[in-house]
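Of the protein chains in this complex, one is absent; all others appear in place.
The chains carry the letters A, B and C, assigned in the order they are written, with residues numbered from 1 in each.
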Amino acid sequence: MAVNLDKALVREKIAKRAEREIENGFYVNLGIGMPTMVANYIQEDKEIVLQSENGLVGIGRSPYENEVDPDLINAGKETVTAAVGASYCSSAESFAMIRGEHLDLAILGGMEVSETGNLANWMIPGKMIKGMGGAMDIVHGAKKIVIIMDHVNKHGEPKILKECSLPLTGEGVVDRIITDRAVIDVTDNGLVLVEVAEGWTVQEVVEATGAHLQVSENLLSATF
Amino acid sequence: MAVNLDKALVREKIAKRAEREIENGFYVNLGIGMPTMVANYIQEDKEIVLQSENGLVGIGRSPYENEVDPDLINAGKETVTAAVGASYCSSAESFAMIRGEHLDLAILGGMEVSETGNLANWMIPGKMIKGMGGAMDIVHGAKKIVIIMDHVNKHGEPKILKECSLPLTGEGVVDRIITDRAVIDVTDNGLVLVEVAEGWTVQEVVEATGAHLQVSENLLSATF
Amino acid sequence: MMKTIYTSFEEAVKDIKDYSTIMVGGFGLVGIPENLILALVESKVKHLTVISNNCGVDDWGLGLLLENKQIDKMIGSYVGENKEFERQVLAGELEVELTPQGTLAERIRAGGAGIPAFYTPAGVGTPIAEGKEVRNFDGKDYLMVTGLKADFSLVRAAKGDRLGNLVYNKTARNFNPEIAAAGTTTIAEVEELVDAGTLDPDHIHTPGIYVQGLIEGKQEKRIERLTLRREA
Partner (left out) sequence: MMKTIYTSFEEAVKDIKDYSTIMVGGFGLVGIPENLILALVESKVKHLTVISNNCGVDDWGLGLLLENKQIDKMIGSYVGENKEFERQVLAGELEVELTPQGTLAERIRAGGAGIPAFYTPAGVGTPIAEGKEVRNFDGKDYLMVTGLKADFSLVRAAKGDRLGNLVYNKTARNFNPEIAAAGTTTIAEVEELVDAGTLDPDHIHTPGIYVQGLIEGKQEKRIERLTLRREA
């Protein structure tokens, strides 16, 4: 039977699971929204660097009121501080760094992911298009791309599909999907279910997924 | 009758005439060899900036012995100083500046120039090829390209030709040629003789030129 | 390299005429040339093509030009902070060209660096690939995109010297250095104008060769999303 958690708790659960993707020593870009929350859960024993595409390598914690510098923000336009050992660069240099695949990991939000790793997360036809920002660059710009999102949309329909119905952000770019219900890898042989969240069964996850899901031989259950 | 000046004096004469191409406020790149000498004759009332393609905007005078910094050289690998208000940049940025046509003027040496403004100044077939260095970039990288060279080679043969016989450095890139005998502009309608040096006649210059030379209506004589 | 030092913002933007293409530095409201934008609003110049990552907010930055209907076309990567923008687009009053942010930054750099076109993976297989050449290098597809230049570039720096050398503060650097290089005429609004020789040549972010005019001004530096650490 499906678990019911309030929205904030679901987001926290996904963010905490996503944090485990970050290895010690990683350079990481966190997308705007839920991915930014991942930073709140980074284990203290990990030394990592958060990159912000507006030109900061080494995002620090949020500032105390007396530390606020209006010239220092992250890509979500929030005031931040710089971590010890940070550096600033231009947007062109920042995206040279991204496009050149110098980041180890990017964690981004998603609207839909296809079984071949296509991602849609920037526009809904008929609605005002606000722009893709840096998402189209970032999906090509890290050694590993992890998408975090709800497993189904507000109508209960799968967001993991054979083909995306929405316009794409990138083609064949997703390596791993983390939802409130499961962790799914995109492989050359299709989608592989590698973890099932606490409170969910393999059967329930398979039924809530709109594409063929192989079950890993090493499937883990109730990992988060 | 042709004048006879020793080699050093000829070079000085050409360099001094080339200096007149530099207007107040110009950013200028001077090629290695004779063009570098032009810096010695820059009139004191002109404020100009010399760019060095190895990453210095604002070459200063040569250093006194106690000022030598082995990390500070020009593109000719000579020790220099930085002028007041200079800046350093990477080679990629330096050539971005050059390729983007931010320089007002480049003064370069030449082996041959054609009537369509082709330049050959980097290799002689059969001889060891040392490389083009930055010349191929610079000929596309300033608003005006001035070539300074002897009017004829050591065998007395013209260096200004209908077609270059040597492999090119750039095609249609030269705006003006300054030799020991004349100043010649490369125009859409061919070569135009605009100045004749002291001691030379129009006839002598025409005869020592291997391409058709129109004589400017505003021809100046004995200007240098 | 003698630069024009303006004493009024009105004078600094007076050469910007109708139908000009202008590039404007900044990311969100950070690093925008606030006073140059205000002067453009006052100047009533119109039919502008504006190249900038964002388009301000409804009552600040490029949003003011928008409100005044001075912009015909906007090239940027994200314009989501602005309701008037949405209204004008839906009403067909404003043309928009959306470009991935990294592609935008690199197109601007290419424009200033004399590179007419380059290849990037961003956007392959997406709506923005329409009409663009796709080319495979080493088994991977890329789009060809072209360099961008502007008649006028407006940037903001923390300090500028009288030879046009600029240094930026923290993330206010963003698009400013590449935009400074891509303008036929580049005007820098600086927080502090200093004498030549004051800035360390190793620390200069924008060499003066890219800058034609400077003006000192005081900025409001509005904050879009004040995010504070909760006291422990």
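To be clear about the criterion, a residue touches a chain if its C-beta (ideal position, glycine included) is under 8 Å from a C-beta of that chain, and two chains touch if they have at least 3 such contacts.
Bear in mind that the values here come from a model prediction, so they are computed numbers and not experimental data.
The chain that is not displayed touches the following shown chains in the complete assembly: A, B, C. The chain omitted from view is touched by exactly one of A:Ser87, A:Asn153 or A:Thr201, namely A:Ser87. Note that of B:Glu23, B:Asp69, B:Glu157 or B:Glu207, the residue touching the chain absent from this view is B:Asp69.
Residue-wise, the contact with the chain that is not shown comes from B:Asp137, picked out of B:Asp137, B:Asp150 or B:Asp180.
The missing chain, though absent from the display, is touched by one residue of A:Lys13, A:Lys77, A:His140 or A:Lys159; that residue is A:His140.
Although one chain is not drawn, its touching partners on chain A can still be listed: residues 24-27, 47-49, 51, 57-58, 82, 84-89, 93, 95-103, 140-141.
In the full complex, chain C touches the hidden chain at residues 106, 110, 113-121, 135, 137-138, 140, 142, 146, 167-170, 173, 201-203.
If you put the missing chain back, the residues of chain B touching it would be 52-56, 61-65, 68-73, 75-80, 82, 88-92, 94-96, 98-99, 118, 123, 128-141, 167-172.
The rule is short, and it goes like this: only the chains that are shown with their structure count from here on.
When each chain is reduced to the mean of its CA atoms, the one lying nearest the mean of all protein CA atoms is C.
Chain A and chain C have Cα centroids lying 29 Å from one another. In whole angstrom, the spacing between the mean C-alpha positions of chain A and chain B is 56. Under the contact definition stated at the top, the residues of chain C that touch 2 or more other chains are 109.
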